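Below is a slice of the complex: some chains, not all, each in place.
Chain IDs A and B follow the sequence of writing; residue 1 opens each chain.
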Amino acid sequence: MKSPPTTDQSSPAQQEEEEERQYEMSRFIGLSDDVFAFAMTLLVVNLLPYADFGAAPSPAQFFQHLISPAFLDHLLSFVLSVFIIGHVWYTHHVLFRYIIKCDLRLFRLNLTLLLCVAFMPFPTDLLSRYGDAIIAAFYAGILALLNVLMQLLWWYASAHHRLLRPTLEQNVITSIHVRIQRAS
Amino acid sequence: MKSPPTTDQSSPAQQEEEEERQYEMSRFIGLSDDVFAFAMTLLVVNLLPYADFGAAPSPAQFFQHLISPAFLDHLLSFVLSVFIIGHVWYTHHVLFRYIIKCDLRLFRLNLTLLLCVAFMPFPTDLLSRYGDAIIAAFYAGILALLNVLMQLLWWYASAHHRLLRPTLEQNVITSIHVRIQRAS
């Protein structure tokens, strides 16, 4: 008797609403994925000046260049930031597995998160140039900010099951809070 | 008896048409989302020169740099433009919640809108360099243009329910016109 929410037995009005909801979530998520992917890929721009040696390098020179501290710093920052953006994406995708509606406030929280993701090339560039404590602290600060935003987003969506599937259990909600915490 | 338009009871021809319509809208929207997301992310390029200090900065120098007017202007322009593009996207996604068909004219209107979105890094760059009234007016002019295009797009789609769901009520159409107006 209890028909699941997406079957054909639902009324046209319900179906229209369901379609609208799916449309909203899919665009919301599509935009986010695009920003994550571009931010990741754009990081390589930072490495390109290192492809220019002036004259053609000898094998020894090329090898030395590849293991020079300056290049390695840039390469490691690139790898680090791609992995960090990747894992922020992963947490984001765990959250949105359970979030099934969105409203303007969630959109703004998410936009702020995307802003920080799009900002990542800047601290990455800093980190690849200067390895000292103050820059590392700045970089870590941006990561902490990303984490706080993610917590806020989940807190906003999950309070009173505001934007979640009504059937979601409280322990899943808590476990995701813990998960975000640990990811930082 | 009245079967909703997407059920399995519809004839193969109807279903084919429905699939085609969905294909059109999803690509149309996918392309738009990509341009929005990319325009947002590309703005960071503008900040990258500020990651270069020459010699490694002391903590005090780094902090001073972060609060220097030049950097703050760039950072604020970046944040402002990301939020503006985000909100243009939001309005765009409200409009396309109701637009269910597209034709060549709607495509061209939308393309012009995307052109202006893709153009945003230019006024943003100007704004981050020069804060005077004339530049601010130019920036505001681009935003006004985005708003006019959005109005035009909605006016074209909604006149005689041209590209809307036939069941959409007139007061929703009007309320969206008001909403776009206010967003400006």
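In the analysis below, a contact is a pair of C-beta atoms (placed from the backbone, for glycine too) under 8 Å apart; a residue touches a chain by one contact, two chains touch by 3 or more.
These numbers come from a predicted model, not from an experiment.
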Query - Given 2 visible subunits, total identical subunits the whole complex contains - result: 4
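Here is the rule we use: only the chains that are shown with their structure count from here on.
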Report task. Please report how far chain A has to rotate so that its Cα atoms sit on those of chain B, a copy of the same sequence, as a value between 0 and 180° in steps of 5. Result -> 90
Report summary line: Here the gap between chain A and chain B, centre to centre from mean Cα coordinates and rounded to Å, is 20
**Report entry** chain B partner contacts - residues on chain A that touch it in the complex
**Finding:** 8, 11-12, 15-16, 19-20, 23-24, 27-28, 30-31, 34-35, 38-39, 42, 45-46, 104, 107-108, 111, 114-115, 118-122, 125-126, 129-130, 132-135, 138
Report summary line: chain B residues touching chain A in their complex are 2, 4-8, 29-30, 33-34, 36-38, 40-45, 47-48, 50-53, 56-59, 62-63, 66, 78-79, 82-83, 86, 89-90, 93, 96-97, 165, 167
